[in-house]
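For this view, one protein chain was removed and the others were kept in their places.
Naming follows writing order (A, B and C), and every chain is counted from residue 1.
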Amino acid sequence: MKINVGVIAASGYAGGEAVRLLSYHPHVNLNYITSRKLITKYFHTIYPNLRNLSNLKFEEFNVKVAKEKCDFVFLAVPHRVSQEMVPELIDAGLKIIDLSADFRLKDVSTYKKYYKKEHTHPEILEKAVYGIPELHREQIKTAQLIAVAGCQASSAIYGLYPLISEGLIETNNIIVDSKTGSSGSGASFNEASHHPIRANSIRPYKMTGHRHTAEIEQELTNLNGGKQVKVGFSAHGVNLTRGILSTCHVFYNQNNTIEEKDLFRAYRKYFKDEPFLRLITQKSGIFRLPDPKLIIGTNFADVGFQIDGNMNRIVVLCALDNLIKGTAGNAVQCLNIMNGFPETEGLDFPGIFPL
Amino acid sequence: MKINVGVIAASGYAGGEAVRLLSYHPHVNLNYITSRKLITKYFHTIYPNLRNLSNLKFEEFNVKVAKEKCDFVFLAVPHRVSQEMVPELIDAGLKIIDLSADFRLKDVSTYKKYYKKEHTHPEILEKAVYGIPELHREQIKTAQLIAVAGCQASSAIYGLYPLISEGLIETNNIIVDSKTGSSGSGASFNEASHHPIRANSIRPYKMTGHRHTAEIEQELTNLNGGKQVKVGFSAHGVNLTRGILSTCHVFYNQNNTIEEKDLFRAYRKYFKDEPFLRLITQKSGIFRLPDPKLIIGTNFADVGFQIDGNMNRIVVLCALDNLIKGTAGNAVQCLNIMNGFPETEGLDFPGIFPL
Amino acid sequence: MKINVGVIAASGYAGGEAVRLLSYHPHVNLNYITSRKLITKYFHTIYPNLRNLSNLKFEEFNVKVAKEKCDFVFLAVPHRVSQEMVPELIDAGLKIIDLSADFRLKDVSTYKKYYKKEHTHPEILEKAVYGIPELHREQIKTAQLIAVAGCQASSAIYGLYPLISEGLIETNNIIVDSKTGSSGSGASFNEASHHPIRANSIRPYKMTGHRHTAEIEQELTNLNGGKQVKVGFSAHGVNLTRGILSTCHVFYNQNNTIEEKDLFRAYRKYFKDEPFLRLITQKSGIFRLPDPKLIIGTNFADVGFQIDGNMNRIVVLCALDNLIKGTAGNAVQCLNIMNGFPETEGLDFPGIFPL
Partner (left out) sequence: MKINVGVIAASGYAGGEAVRLLSYHPHVNLNYITSRKLITKYFHTIYPNLRNLSNLKFEEFNVKVAKEKCDFVFLAVPHRVSQEMVPELIDAGLKIIDLSADFRLKDVSTYKKYYKKEHTHPEILEKAVYGIPELHREQIKTAQLIAVAGCQASSAIYGLYPLISEGLIETNNIIVDSKTGSSGSGASFNEASHHPIRANSIRPYKMTGHRHTAEIEQELTNLNGGKQVKVGFSAHGVNLTRGILSTCHVFYNQNNTIEEKDLFRAYRKYFKDEPFLRLITQKSGIFRLPDPKLIIGTNFADVGFQIDGNMNRIVVLCALDNLIKGTAGNAVQCLNIMNGFPETEGLDFPGIFPL
């Protein structure tokens, strides 16, 4: 048995990656992809790796057609567009997996603070489930609307949620120093993404006020019993196309002592049954800690840590592929959960090494 | 039903890639991997992308154990070592897919010319089938020993064999200008592979006398009715880890005219039923011609061409992943043929874009 | 004593590099830089490496101002624009170093063939001297208009001119396989130059009909006593921002034998007094042959060769920095010649290693 799935705005990197993953999913019949600019063109004209492999053509979006052809839609439209489209998709009875940021934040004032505009459909926010499968599995099973987590937010949350859940660290001075490849800025080109300008740089592009700060704080605050968690999030573009490494510098209470085994125990408690979260803490070898190089193309989030004996600091690292575990892969994992499929279905590519 | 397969010398890049592909092959039971240096260690200690995914451990090679556990062995030992091991593997009744160069050349004097030593087992050469599935499918079906083609040789052969087979080009002045990533030089490190030295270079590392010249000439000469084909092959290292692009500059007879449709017809004749050879000749778009960027991680060889109106030249391009279609992927395709499995079994990963 | 110099259209990569070199030239007073789009802005807003180092501001171009302030102008406008501007600059009595392609080709029908339009000022073509200092030094001394050679054309010419001049190779089947960084396509961004698309590629972007073919053929034909030389030129974009490596595959007459010492003699004859042409032919070491990695930021063209014993082929390699020896550096060298300055003035940066 297969479910019918559509991808709205399949021409961007998030939507395109969703199309690729869904095309190879054993329980998915992907039968509807849309793009305003590319109507009637083959998907492989812009995702040329799928030449000879896909006959999908872009269509115009039409809610009636979507309703007719699909049970689920992945929504990969830009921020702000999503909140205009979701109400009619809900009315049409479709289940929606939204890759945009529009329904991630529960608090409209936080939304306004970070996105600088009023949310136009706050009444739908409570229906939306934040798309981190490991945190919201139960709600995802029955949700009509999933707001898939932001890529950089995901990397911070995967690194930190066991520590917050276990109350092991201070919650008002969390630093997340994130390094990301250029695909994270999307398929739109501009002077900043011009290859001679973007290549060979370490570009500190958003040191303060990054929108993913709000998502990270929301989720960690929930896990902190509602007590406000404060996160200082800073994002750098590095000389890669794909992948994120978030280095989280957190402090434990100076009066406590924390040992490695405490942290192992905490991470294992949360990761042990998770198919896509791997704890990486080797004592020797080159890849002792997470490195995006190892997880490109996969749905893994690799997490590792070290304790700083010089001060009461824990360094937590999380590596993931921004377009997979950071976006389209988590979306497919949510789809699997919503349908009772094994969570790894369609997501079992192990990555390539050396890449 | 599954076949039992082993990989001898699984720690190098060719052997390691074979292990990865075989681990995910639906009809393969990979139950024996060896490495002299890594006995008892987990495979994922050196292929860390397989953490949590593989329980394989390196064992010591022993022909009796191989015979007991395996129907097929992939041999990924260095050149010269292979010719010492193959006789006993044949005696043990194993089917062998050899990734080394030892049994590729049929002519011992050519072998000596390029490898500077006598071949120690010339009597086995005639049993070996050169592992380009598209050229030797029938023989592969029943072969006991496959000598998988060299990665750069493969790229040249895939680009040129339809033109030679159809007699469309001159055969005494073929130029192959090849660009390759650093993984092509293997897992052994040295000063030349030191990152600060190797990165950001276009290194002309073997302009003349490259060993793959002999393989290309052998195969194309066969297709040329035995009339000697001469190839000038030159290899450059470029700023990538994976992938090969071979640019073949060939000449057609000045008294002929050749039109695009003649070449389309020739390539389609040979490629139309091949699952892994794609003819890439778009009139517009960025990826009008083959680019390794699109096929990393896949078993595709993408081929394209242009005719030079300024002189009687055809430029043929072939892009492939050196460790997959150039080595381990072709090996698995041969395994599929030998067992009557669909040729694409275990080889259907479509690649990642943008990578 | 200093000469007064201006750079017209200093915002592009060629013009910008000219500004940088002229800013540090001991005999140049750079007092006029123009850009239509950036009037009143500081040069360092777009060349941020010159922050704190330059007070130059972009002005509007005006021929009277140019005449007043400058003895020499570097013209870095796009093709076609140059031929509109040069006549009035000549009338104003300025000496012009044109970085565009407009006055490189002497034959208007060749110009039309490659640029698809009529040349609007063919009467000026004969005044223009092709800006390869090593070939046209005498004419450059007294020229009013220099047409600086194209970057890729330069690399081919530097590799081949001694062989043609000495009559050592066949002249109807020369292959030039060129690899170039992304800055060669200029400062204008587009989808093809978007970092996630351009990075990690080997992109065969112009296999036939490249405009530099005409320049190379013109210059080599001159050196061939007017007998037409035919060049098959193909250009690939590689995973770098700067640098060109041209691999020239040429044939010698089958009835001749050619030895290394013959080629050494030929190259030394032409290179021995040239400050910026280096013959690179080491027997050992990693950098036995030219590699762009070594000459980025410099005005060197490194040339090397190998003879192919398998067929009557010579492989000649030339590496240079497309924006320096391939453009602005050659322009400054011409300026030095025109003024009787030492040719290396302002051009003595030795490059950085490892880069």
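Going forward, contacts are C-beta pairs under 8 Å (C-beta built on N, C-alpha and C of every residue); 3 or more make two chains touch, one makes a residue touch a chain.
Every value quoted in this text rests on a predicted model; they were computed, and no experiment measured them.
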| item | value |
| --- | --- |
| Touching the absent chain when the full complex is considered, from C:L105, C:A143, C:A266 or C:I296 | C:I296 |
| Candidate in contact with the missing chain, chosen from B:T241, B:N310 or B:Q333 | B:T241 |
| Subunit A residues that touch the omitted chain in the full complex | 172-173, 175, 177, 179, 191-192, 196-197, 199-204, 207-209, 213, 230-232, 234, 236, 238-240, 243, 245, 247, 249, 251, 286-287, 289-293, 296, 304, 306-311, 313, 315, 317, 319, 354-355 |
| Where the missing chain touches subunit C, by residue | 13, 16, 20, 23-24, 45, 47-53, 183, 241-242, 278, 280, 285, 287, 294-298, 302, 348-355 |
| Residues of subunit B in contact with the chain not shown | 13, 181-183, 187, 189-191, 193-200, 241-242 |
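FYI, only the chains that are shown with their structure count from here on.
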| item | value |
| --- | --- |
| Innermost chain by mean C-alpha position | B |
| Centre distance in Å when subunit A and subunit C are each reduced to the mean of their C-alpha atoms | 46 |
| Cα-centroid distance, subunit A relative to subunit B, in whole angstrom | 37 |
| Rounded Å distance, subunit B centre to subunit C centre (Cα mean) | 38 |
| Multi-partner residues of subunit B (at least 2 other chains) | 287, 296, 354-355 |
